[in-house]
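Beneath this line is the structure, given in structure tokens, with notes to follow.
As you look at this complex, bear in mind that one protein chain is not there, while each of the others sits in place.
Coming up: chain A.
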Amino acid sequence: MASGYLLNRGALTLGIHCQRVCRDISLSQVREKKRWMKAYTYLMAKKLKLEGPPPPTPRSQQPHWDYHAEIQAFTHRLHENFSLELLKTAFINPCYLQMEQEKRKGLGVESETAALVLKDNMQLSKKGSAFAESFLIDWCRASFPSLPAIGVESIVGHLTSPAVLTYVARNLGIEDLTMSAEFPVPDDVLCSTFMAVIGALQESSGAERTGLFLRDFLVTQLIGKDLFDMWTVVNPMGLLVEELTKRKTPLPEPRLIRSAGASTVLPLYFVGLYSDKKLLAQGPGETLAAAEEEAARVALRKLYGYTENRRPFDFSPQQQQQQPFIQSASN
């Protein structure tokens, strides 16, 4: 068929199929103008338009890939000592093992001759996520001592949510190394792989190093985020009243401080909350109710110490190192 013939010639000449690097014309081809080239390019463009772009393939199936080298580079890049066996186990997901078993059954290979000697990462993943949660809760409580338990839970819940974990995992190159049945790697598989990597780090290097790792990669995702983005509070005024009764201070009284454009389409009201005639916080809003709610939120932020102008978190390298740094993988 004409298009099949053109396809072969095009593949030889252009060599664009499944190759990132363009190959050039090999010596056996003629150098003159090719009369079939225009028809070929138009056919291929039409095919692309019809079928859409080709599905993405995993990096391990593209040229230039050495798994062992990639794993080693991964450990050095993060300046961590991993036991390579544990790390390789951490990247193997149960869906991948299932797929391999099915392939072997499909090919008729007996399970004794070619047994699959791979363990999956479920155990490491559970360990890692338990450790991550406990570390993040401790860190939150230490940094924000006056934040109540629900607040701490919401912050930790946000940091261990699939959205944040997949973002961090994709930008650390974990997606390339993951062995899973489907590509692109689904979010939950990627999350559990990331947790398994943390579990592997914990078993290789101990709790302290893993804590520093989590601080450097997960806690940094808190930079620039506001408390009430992560913690949805429906009634901030009620919460504020509770907090103040706990601290035995007089209850807040809202007063209108500033107002502008009351009869226009964009009114602005500043409402201040006074406890015993001293200003707690003030907040703006389009209506009086909105301004009062905003003032309550500002007051809560001040009470919990989560304002924008608080002292930044301490990310200094290797604080409180008791053991000497074993192997420095630095440049």
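The rule we apply is simple: a contact is a pair of C-beta atoms (placed from the backbone, for glycine too) under 8 Å apart; a residue touches a chain by one contact, two chains touch by 3 or more; residues count from 1.
By definition in this document, contacts and distances are computed from a predicted model.
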Look at the options "Large ribosomal subunit protein mL43", "Proteasome subunit alpha type", "Integrator complex subunit 11" or "Ciliary neurotrophic factor" and return the one that UniProt uses as the protein name of the missing chain. "Large ribosomal subunit protein mL43"
If I consider the whole complex, including the chain that's not displayed, which of A:T57, A:Q98, A:S111 or A:N171 touches that chain? A:N171
Thinking of the whole complex, not just what is shown, which of A:Q61, A:T232 or A:N309 touches the missing chain? A:N309
Quick one: say which of A:D138, A:D216 or A:D229 touches the chain that got left out. A:D216
Sole residue of A:K49, A:H64 or A:K248 that reaches the chain not shown, by the stated touch rule: A:H64
Residues belonging to chain A that touch the chain removed from view: 20-21, 23-24, 26, 63-64, 66, 69-70, 72-74, 76-79, 167-168, 170-173, 176, 215-217, 219-221, 223-224, 256-260, 262-263, 267, 269-270, 284, 288, 308-309, 312, 315, 317, 329, 331
